[in-house]
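Let me begin by handing over the structure; questions about it come next.
Heads up, one of the protein chains got dropped from this complex, but the rest are sitting where they should.
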Amino acid sequence: MSNNSFGKIFKVTTWGESHGEAIGVVVDGCPAGIELSEAEIQHELDRRKPGLSEITTERKEADEVKILSGTFKGETLGTPISMLVRNKDVDSSPYEPIKNVARPGQADFSYQMKYGLRDYRGGGRASARETVARVAAGAIAKRILSIHNIQILGHVVEVGGIRAKEVGLEKIRENVEKNVVRCADLEAARRMEDKIKEVKAEGDSVGGIVELIALGAPAGLGEPVFDKLDAELAKALMSIGAVKGVEIGVGFKTARMKGSEMNDEFYIITAEPAENTEVQENYLSGEQEGEIRTKTNNAGGILGGISTGEAIICRIAVKPTPSISKPQRSVDMGLMQEVEIKIKGRHDPCICPRIVPVAEAMVALVLVDYLMRNAPPGI
Amino acid sequence: MSNNSFGKIFKVTTWGESHGEAIGVVVDGCPAGIELSEAEIQHELDRRKPGLSEITTERKEADEVKILSGTFKGETLGTPISMLVRNKDVDSSPYEPIKNVARPGQADFSYQMKYGLRDYRGGGRASARETVARVAAGAIAKRILSIHNIQILGHVVEVGGIRAKEVGLEKIRENVEKNVVRCADLEAARRMEDKIKEVKAEGDSVGGIVELIALGAPAGLGEPVFDKLDAELAKALMSIGAVKGVEIGVGFKTARMKGSEMNDEFYIITAEPAENTEVQENYLSGEQEGEIRTKTNNAGGILGGISTGEAIICRIAVKPTPSISKPQRSVDMGLMQEVEIKIKGRHDPCICPRIVPVAEAMVALVLVDYLMRNAPPGI
Amino acid sequence: MSNNSFGKIFKVTTWGESHGEAIGVVVDGCPAGIELSEAEIQHELDRRKPGLSEITTERKEADEVKILSGTFKGETLGTPISMLVRNKDVDSSPYEPIKNVARPGQADFSYQMKYGLRDYRGGGRASARETVARVAAGAIAKRILSIHNIQILGHVVEVGGIRAKEVGLEKIRENVEKNVVRCADLEAARRMEDKIKEVKAEGDSVGGIVELIALGAPAGLGEPVFDKLDAELAKALMSIGAVKGVEIGVGFKTARMKGSEMNDEFYIITAEPAENTEVQENYLSGEQEGEIRTKTNNAGGILGGISTGEAIICRIAVKPTPSISKPQRSVDMGLMQEVEIKIKGRHDPCICPRIVPVAEAMVALVLVDYLMRNAPPGI
Partner (left out) sequence: MSNNSFGKIFKVTTWGESHGEAIGVVVDGCPAGIELSEAEIQHELDRRKPGLSEITTERKEADEVKILSGTFKGETLGTPISMLVRNKDVDSSPYEPIKNVARPGQADFSYQMKYGLRDYRGGGRASARETVARVAAGAIAKRILSIHNIQILGHVVEVGGIRAKEVGLEKIRENVEKNVVRCADLEAARRMEDKIKEVKAEGDSVGGIVELIALGAPAGLGEPVFDKLDAELAKALMSIGAVKGVEIGVGFKTARMKGSEMNDEFYIITAEPAENTEVQENYLSGEQEGEIRTKTNNAGGILGGISTGEAIICRIAVKPTPSISKPQRSVDMGLMQEVEIKIKGRHDPCICPRIVPVAEAMVALVLVDYLMRNAPPGI
C-alpha cells in the first residue's frame, strides 16, 4: 500500500520525483465557485522557491505552476484541480557516483529497504522538492481560509541556539518577509543569518524551530478521539521531511507546570477592555462583547482536540539539513562496504526559512479540511 | 462529519461515553488465525485500570472486557472483533451542579461549540475513559507485533521537573511495572511519587514526559510524504487527550545541532563487536553480521518517514490533569455569567503513569497498520 | 485487509457472527441533536425479523436492540452510536455434521479459501443475520432522511416468474405491509405466496425482484466519476448477500431503446397541471411552480451520477435461498471427497420479503451519506 494523499474532504494527492519530469498535485474536494488564479498559487510558490538568497540552495527553479483542470473562467468548478510544476534546473550528475551510498540522515537506506529500488537522483520522491506540491495545494487552502477570515502566520523562532525574542503579531506580519531567515525579531535574524553562513562555510548545516499561528479559526473545529485537531496538525507538520518534533501551545513546557498554572480560565468579554493577559495579542481580531474566551492560551487554541476560538499555536523542531559536504562514514549498499562520503550538489545550510511556507501550507490544509468536515447546519 | 476510527488496514473504531452504558471498540482488519483470548486483552486493561495506587483516581472499575465477535475456538476469524467494557462505578452527581460550566483545560466549551449539546457526565466522550478502547485494541496489535518479535516499551522519564536518569533497556523492562509512577529510574520514581502526592495535597496536579521505544521493527515500515511513520506516530500520540507535544529521536534538541552531529552514520555489522555507541543498547536484538546499521540513533529509527530497523523512539509531553480542586474562574455557559469552580469527582493528580499503556497501545496500532500496509511479496 | 464499514461521512461499521454473542453496528458521523429512541430502531428491526409468517425461517429472534452510546436524554450527541442485538435462538447442532462441507451457493468455500478457517455455525459472518446491523443503522439514516422529507419505499415486484402489476405510490404505501410477500399488487401477492409455499414443500427455494423508490431526494446529490450516486447505490444493494443484479430507472431495458426514447425531456412546472406522464405519480410531493423537472423518469432520478430531484428508482435481482433440503452434490473440504448434502436448519424459501427492509436501509445509508457530503453553503 502507498498513500500520497492528505485530508478527508479537502483531499490533496501529490506526485513527482525531484529529478523527474514534474511535481504535481490534485486537489479534490475544493468547493465550486471560488475565484482562483495561477498568480495566487505562484505567489506562495515564490515564497518557497530556492535560490532567493545566499543561505538557500543554488538550484534555480522558476517553479512556474500550471492549473490543468478544475477551474473555468477564473472560478473553481468543484471538480479536481490538477496543478503541475516542471522540474527544470535538474543536474543529476552529482548523484551518479554515490547512487548506491546511503547518505546519512537521508532516506536512501530506508527507501531501499522498503521498495528494493529507488530514483536516487536528488533524493527522488524523498526530496524536499516534494513540498512544491504541498505549497501549491496550500495556496488554495489559504484562499478558502481567507474567505473565512482565517490567517496563518509562520516565523522562525530559533536557529542554531539563537532564540528570537517574543514580538507581537504586528511585528510578525511586518518583519517576516523582510529578512532571509524569516524571523520576526530582526536583531536575532541577523545573528541567525551569520550563524547559517558560518556553518555553511564549515560544510555543515544547522537546525531550528518554526512557530505557526492560525488566527481567526472559529471554535468547534476538530473531532474527539483520534482525529483531534492537534493530532492532525501534529501529523501534518511531522510529515514535513526535516521535522523531528511538534508541540501545541506551551508544548513540552507543560511537563513542568501544575494544573493551576496550565489551565486557561474562561471569561466573558465585556464592554470594558480585558485586562492584559500574556497572550492577549494572539486573540481573534473579531472578538465581540459577550463571547466566551480564555484569559491565557497555554492550550494553543485547542481543548479536547477541538478549537476554542483562540489563536492556534504550534511549534516544530527542524533538523539540520542532512546534506553536508563534511566527510561522513557510510555504506555503499551495492558493494556492501563502508565508504566515506562528501555530499555535493546544492543544499540549504538551514532549511528553516524555506520550511515556513511549507508548514503554513500544512496548517492551512488541516484547517480547511476541518472547516469542511463540520456538517452543514440543518443536517 | 465525525471520525472515531484509526488505521487504514488494521482499523479500530471506538465508541462510548464516560458515564454511558459501556466503552467499546471494533477492530476491523485483524488477520485470521491468530490465537487470542480475553485474558490477554484484560492484562493490558489491568495496567491502565484506575484505582491501582494512591496516586491515581479512586474510581473503581474492574474494566472487564468481553469479546463479542470475530473469534472462534480461540482464534481470530479475520472478521471484525467487537469488544465491550461496561461502565460500572459511575457517579454522575458531581457533574450535575456544574453541567453548564466550562471546566478550564477541559473540552466542555469546545464540545459545546461544536455540537451544541454534550453528555456532561464525567466528560462524556471527551473523558480519558475513552482510552479503555484504545488499550483493548492495542492489546490485539501487541499480540500481532509479538509474532513479529516487535516489542513496545513505555516509561515515565519526567514528572513535575524531576527527570529520570537514562537507564538501559534492561532496567526499563525490569523496573517500570515495579513502581506506581512507571519510571525506570527507581530513585527518581520515589521523588516523582512524592511530588505527585504533594501536588495532590494542594488540590493541584502535575505534568510530565513519557518515552516510548519500539524494538524489533523491521526497516521499510512507513511511507513517503504525508503518511510518514513519524507523522502517523505523532498523530497517534497527540490524539491522547493530555498530550501537548511529540518528538522523535532527539526531538527538539535537533534545533541546536549541526548536520554533522545529527546525522547517524551507517556501518556494516561485522563479526567483531561494534564499538560502543551512545544508543547501542537500543539496537535490535536480532542484529546479524552483514546488516547495515547506524552508529547512533538520533533519528529515532526513522529516516524519510520510513523505519531504518533501529529502535523507534518517541517522547510525549503530558499536561497536568486539568481537573483540580483548587478554585478556578470560569463561565457558566447556560447563565452566561462568570463563576468560580472547584472540581470534585475523582481524578489522577498526574496522568503520566496511566498514559504509559495507552501510549504503548497507540504505537502498537501504528506499527501493526504499517506492517500490514506493506504489500505482500510478489505483488 | 478487511473492511466492514460503509459510508464516507455517515459511516457504519458492522460486526458479528450468526451464532456468536451478538450482532452490532457503530454509526459514526450522525449529526448531534437528533431525537432518537430505541423504539424507532426496533420498529425497523421488527420488519426484518424472522418468524413473522409461514414463508420465513422459523428461527425466533426478538432482535431487541440496545443503544450503548452516542445518545443522551433522547438526543444524538454527534459521537458514535453503538447498537447491539443479542443472538438468542441459536441452534448450531445442524452445522456440526456438515462443518467441512461447502454448501452450494453459500460462502463456505470462498471464506475457507480466503481465511483458512471460519465460524461454520449458521454461516458465521456470511449469514444474512448480518443484515440486522444494516437495518439498525438504516433506521437512523431513515430518521435523518425523514427530517429532510425523504422517504424510501421497497416492494416485491416479482417472485418465481410471477410479476406484480404496476400500481401507484398510494397502493405501495398502503399494501406492502399488509401481506407477507410485501408485494403492492395484492392479487399477485397471493399467487407469489402460493408459489413460495409450493417450492418450500419441494424442499426448494425461489428468487425474485425487489424495487426501491426514494421520494423527495433533492437534486444535486451525488458526485462525478467514481462516486456517482447510482454507482454507490449499486454497490450498496449488490452488497446484500442474495443480490445478483442491480438496475437504475429502466435498467436493462435501455439496451433496446433509442436515445430519443430513453432521454427524459425537461420542462418547467407551470400553474397549469402537467400533462399526464408515465412517472407522474413518482414526482416529488413538493413540486413547485417554476421548478425544472423531467416529463418521464427513465433515468431513475439520476443523471451523470447526480440526482435530478425526480424519484430515485432501483431494482434488484434476488437469488433463491441457497439453503435447500433437496439433496445436492458437494465436497467435504476436510476429507477432500465428494459428498451428498441436504441442508437442515431453518431457512426462508424466498428471501425477497425480508430483503425489503434491508434494501431500504441500504438506500437510506447511501442517501444520508450523500446529503452530508454536500458542502455546507458558504464553504
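Read from first to last, the chains carry the letters A, B and C; within each, the first residue is number 1.
What we mean here is this: a residue touches a chain if its C-beta (ideal position, glycine included) is under 8 Å from a C-beta of that chain, and two chains touch if they have at least 3 such contacts.
Since the model is a prediction, treat every value here as computed from it, not as a measurement.
Q: Among the options C:5, C:56 or C:69, which residue touches the chain absent from this view?
A: Counting the whole complex, the residue in contact with the absent chain is C:5.
Q: What residues on chain C make contact with the chain left out of this view?
A: Touch set of chain C with respect to the missing chain: 1-6, 8-9, 14, 102, 104-107, 109-111, 113-114, 125-126, 130, 158-161, 199, 202, 204-209, 218-228, 230-239, 241, 244-268, 290, 292, 294-295, 299-300, 302-309, 317-324, 326, 328-331, 333, 336-338, 373-375.
Q: Even though one chain is hidden, which residues of chain A still touch it in the full complex?
A: Residues 1-5, 9, 11, 13-17, 20-24, 26, 28-30, 32-33, 66, 68-70, 72, 75, 77-82, 84, 114-119, 124-125, 372 of chain A touch the chain absent from view.
One rule holds for everything that comes next: only the chains that are shown with their structure count from here on.
Q: So what's the Cα centroid distance for chain A and chain B, whole Å?
A: It comes to 26 Å between the two C-alpha centres.
Q: Return the distance between the CA-based centres of chain A and chain C, expressed in whole Å.
A: That pair's centroid distance is 46 Å.
Q: In angstrom, rounded to a whole number, how far apart do the mean CA points of chain B and chain C lie?
A: Centre-to-centre distance between chain B and chain C: 41 Å.
Q: So which bits of chain B are touching at least two other chains?
A: 1-5, 9, 14, 114, 125
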